[in-house]
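Apart from one protein chain that is not included, each protein chain of the complex appears where it belongs.
Now for chain A:
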Amino acid sequence: MRYSYQRRTCAIARAKMFPKGTKRKFSDSREEPVAGGEDVNQSSLAAVRMLSSYSLQRQSLLDMSLIKLQLCHMLVEPNLCRSVLIANTVRQIQEEMTQDGTWQIMTQALSAANAAAQCSADRLVATEVLCRQTEAAQGEQVPKPFPVVGSEGCPAEEVLEEEEEAAAAEVGMTMSTVSPQAPTSYLPGTFGMDPCWEEEETGEDDDDDDEEEEEDSEECGSGSEGEERERDSLVEDTRTAEQVFGTFEIKNPAPSPDPALEELFSDVDASYYDLDTVLTGMQSVPKMGPYDLLESLSSHGPSPLSSSTSCRSDLNELDHIMEIIVGS
């Protein structure tokens, strides 16, 4: 109810934002994965919601928050207060999206698309310390899975094209080190979400990659031990918190959602929120200022979205980045 004003204005803005062709394409693709039995009105209504700038903004915020939760400080424990606040924000967004049905529709669409597609993508695994290049990243099983994001791989790419999923792209987040080293490994170094003006971070990013890798393998070992101990020891509580707030795992597409879903996103196959999805979104260069889109999210005013052309060129870049990461 509280966002009804914003939705009305967004609906008006939507008509101007997207030329008919694009909109139809989006709607068409939306209808495919939603298998028969769905009311056409409902799916196009959902499509409308998807297109609304508020939804996209909310999406960006969610993606940004998930990335923030996963970013780690290599050597120092993350700030618990910050993690808790970000996690609460994610919960709020998820609750709202669940209430208006957006969450279920999107995740259904994605899981259906995944199931339909064949994918031999290598496993992309992010342990609780995302930015490390560990053995886990090479395909090892992490003992305690936190499938906040479910299965994902190549198919997401295709789904992305269909959807105006450039929400993440619109955010225009900058990444300081984005250097895919190995196809199956995640990016070492920070994602640059820490403001680039923070003196300690930027200077060290390039220099410490080698050191970080060394410490990664140490950390990996102690990490799995830590998980075993965490039920017992008081000392391990912070690691549990890290797991809760900072562990995401992306596996090969599974026919059904992973049963051990983390409570935070417990009723959802959140494959939509893969790291690689968000990651590729972040790769694209924004056509407008990075903050413009999301500024209005909290100001409850009508917000101009960038033109659809920028969405499309961003999506082409998404393809490219996906290839690099997946290693096809």
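We take it that a residue touches a chain if its C-beta (ideal position, glycine included) is under 8 Å from a C-beta of that chain, and two chains touch if they have at least 3 such contacts; residues count from 1.
Note that in this section contacts and distances are computed from a predicted model.
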item: Name of the absent chain as recorded in UniProt (options "Endoplasmic reticulum membrane protein complex subunit 7", "Serine/threonine-protein phosphatase 2A 55 kDa regulatory subunit B", "Nucleolar GTP-binding protein 1" or "Large ribosomal subunit protein uL23m"); value: "Serine/threonine-protein phosphatase 2A 55 kDa regulatory subunit B"
item: Missing-chain contacts mapped onto chain A; value: 2, 58, 61, 64, 68, 75-77, 79-82, 84-85, 87-89, 92-93, 171, 173, 193-195, 197, 215, 218-219, 222-223, 226, 234-241, 244, 262-264, 290-291, 294-295, 297-300
